[in-house]
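Yeah, one chain of the complex is gone here, protein chain that is, but the others are all in their spots.
The block that comes next holds chain A.
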Amino acid sequence: MSTPFVRKTNRLSDAVQHIQPSGIRRFFDMASTMEDVISLGVGEPDFVTPWNVREASIDSMERGYTAYTSNPGILELRQEISKYLDERFETPYDPEREIIVTAGASEAIDIAVRSTVNPGEEVIIVEPGFVSYAPVVSLAGGRPVSIGTKKENEFKLTKEELEAAVTPNTKAVMISFPNNPTGAVMTKEELAPLVDVIERHDLLVFSDEIYAELSYDNEHCSLAALPGMKDRTILISGFSKAFAMTGWRLGFVCAPADITAAMLKIHQYILMCASTPAQFGALEALRSGRDDVERMITSYKQRRNYIVKSFAEIGLSCHVPGGAFYAFPSIENTGMSSDQFAEGLLKEEHVAVVPGNVFGEGGEGHVRCSYATSMESLETALDRMGRFLKRHSS
């Protein structure tokens, strides 16, 4: 017979108990049990990875490239990433010393934070934003400090907002434009005033530019491309969104050589290297995927136009999202919270959207609607949302 025992200590770490599970999970669970749900809740492209990319990856496996690659990734791939970033966004990085291929931008966010933030140091998180930033900072022992961008400013970050959040303890700021969930973009002229604040307080910037390609009205401007910023920016991106490769888990992170060397230490211990077949697929994507990217951009832009105009028709106010594939309409005039709205819409009309509050400060009063879905689904979803709004208008 085994001896009965009383567990003396809590076996979970304080750090993990301190973070909350993602609020998106609840909606996933609810929506998964329903039939005929039209989902505007999906944070990934509706395109399948272009065949030439899939084929290149299959071919690499057939040829026996199934071993580890070097820690930062296949050199040829880093060279292609370097060329791509330079040509597309005027952000040149040294493929040998300043680029690491990661398991998605998610890993990139983690190693960027962990290699720079000390316990107790503050990281300003620009919200609404991707759900992982604050938890990743907390897990690294840092203190996430939220700034909520505002609807009046079309969810762009202002110099004043940034300045107000800085304390002597601030180490870095986490920024992502084009933004998930708001679709907001910031032009070069709009980013420029932030540089002054960043330099004056000697901050680092984690710039998550995963949606850079999906910028519909203006060319994307990287924070790292602004004068003086390359040396204090950690640029995070990847293949998921622009190349429709979410499930491959392949991203990259670019930073000054000292920071890259530090990130590489963590990367080599936790991951060794990114998936080899995925790296071969990505190589093909960069070498000959341009036409596919352009085709997808055109299609997203058309659907962006469609959804924004349709929202106006059914009485939802929505700024024009300049990038990503999300619209972030205000639902304040319904009198419902974003949770109530999303839950009601799902239960009554079987349309899934994500309540804005899960994306942090400034998200309440809005819902995230992904338009990365077929036109047929969008048309039906909009009809159903119109019906829902009519039913609940007072």
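Everything below uses one rule, namely that contacts are C-beta pairs under 8 Å (C-beta built on N, C-alpha and C of every residue); 3 or more make two chains touch, one makes a residue touch a chain; residues count from 1.
By definition in this document, contacts and distances are computed from a predicted model.
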{"item": "Protein that the absent chain corresponds to, by UniProt name, given \"Phenylacetate-CoA oxygenase subunit PaaC\", \"Tricarboxylate transporter\", \"Transcriptional regulator, AsnC family\" or \"Multiple sugar transport system permease protein\"", "value": "\"Transcriptional regulator, AsnC family\""}
{"item": "Given A:156, A:267 or A:303, the one touching the chain that is not displayed", "value": "A:303"}
{"item": "Per the touch definition above, residue among A:32, A:118 or A:333 touching the missing chain", "value": "A:32"}
{"item": "Option from A:132, A:218 or A:337 whose C-beta touches the chain left out", "value": "A:132"}
{"item": "Absent-chain interface as seen on chain A, which is shown", "value": "22, 24, 27-28, 31-32, 37, 39, 41-44, 46, 48, 130-132, 180, 298, 302-303, 305-306, 309-310, 352, 354, 373, 375, 379"}
